[in-house]
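A protein chain is absent from this complex, but the other protein chains hold their places.
For chain A:
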Amino acid sequence: MSKKYDTPLLDELEKGPFPSFVKEIKLAAKHSDMSGDLLGHTELCFKERVTHWKHGGIVGVRGYGGGVIGRYSDIPDKFPGVAHFHTVRVNSPSGFYYTSSALKEMCDLWDKYGSGLTNMHGSTGDMVFLGARTENLEPFFAEVSSRGWDLGGSGSAMRTPSGCLGMSRCEWANIDAMAITNDITQHYQDEMHRPAFPYKFKFKVAGCPVDCIASIARADMSIIGTWKGDIRINQDEVANYAKTMDIKAEIIDMCPTGCMQFDGKTMKIDNSNCNRCMHCIAKMTKALRPGTEKGATLLLGSKAPIVTGALMSWVIVPFIKMEPPYDEFYDLVDKIWEWWDENGKNRERIGELMERLTFTRFLKDVGLDPHPAMVKEPRRDPFFFWAEEDIER
């Protein structure tokens, strides 16, 4: 039985319609002294309006350089249950689908070795097992890995790739996002488990430009499904939508390229001017479908504001077929990583390195041809470089 704490501030957050994280901590505290102390510890943070967690130390499992984040309380004497409260990142299956039997088995193991608290899921997409003592890390890993699970990434490594649910339940998927996510994860196990990069590297795979996985904002490499060719139109369904929707106001006038026409009966699209933004397809799901030549656009470089400001990924490959065995894709990733490894400073993301050494240098060094899709507009200044072969001697 864990120690009881008065938690008036947290108790307030048990009220209201949204499910309460405080209830979750209290549920876990029924079985775990660690979670019991977490409750008191969190109440103190709320009271003092400051965190009481210390910088992580280096903890992990044998043979891996990541997958576990060390976490210690700065007041372990008051709250011995959270003296160690390490996080174990377990690589989630693509698409976040589970069976109850698999989840229950993981829950049993976590009750045995950890606090009983989890995140489904962490921001990167791992199953996060929150709160373990150092001596329990190795046994927990043995138990889960023997049942077919493995750890995700942390530190200066490939982070756990994640993707949208793609073709499994979405008609807009132009690429098999779940298969690609799983393939990248399996292809680069060493790069994920043994950090050897200048800094972290994240892949996110979106089936279409709606980008439900937010790949363009938070993946060093964003893989976004797209298509070539004409949007498929079912004119009968267009006519049905016309009964309930103001097609001119909601679709034609909102098309960013003005490439659509509707005369009250028939819809026409000037596909050569379509930029595949997905607005019309997303609003008229029964009537419009993406074209049939499927592939992906590859974009590189996004990250959060640390250090010199947030970046969104930008186009490096306008169109690539993303089909097994993905040789062309992996060759390119290997070249990009080699370039980053040779040129990147410690804790420099690939996007920051491209900015520092220039995008043009990146393109030349990894062997990608310039393409209008890579820029919003050409440069304004006249200060460009020429190569030796461009000069008459």
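Definition applied: a residue touches a chain if its C-beta (ideal position, glycine included) is under 8 Å from a C-beta of that chain, and two chains touch if they have at least 3 such contacts; residues count from 1.
The rule is short, and it goes like this: contacts and distances are computed from a predicted model.
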{"item": "Complex member absent from the view - protein name from UniProt, among \"Peptide/nickel transport system permease protein\", \"3-isopropylmalate dehydratase large subunit\", \"ABC transporter ATP-binding protein\" or \"Dissimilatory sulfite reductase subunit B\"", "value": "\"Dissimilatory sulfite reductase subunit B\""}
{"item": "Which of A:Ala196, A:Met312 or A:Ala373 contacts the chain that the document leaves out", "value": "A:Met312"}
{"item": "Absent-chain contact - pick from A:Ser145, A:Gln235, A:Thr292 or A:Thr360", "value": "A:Ser145"}
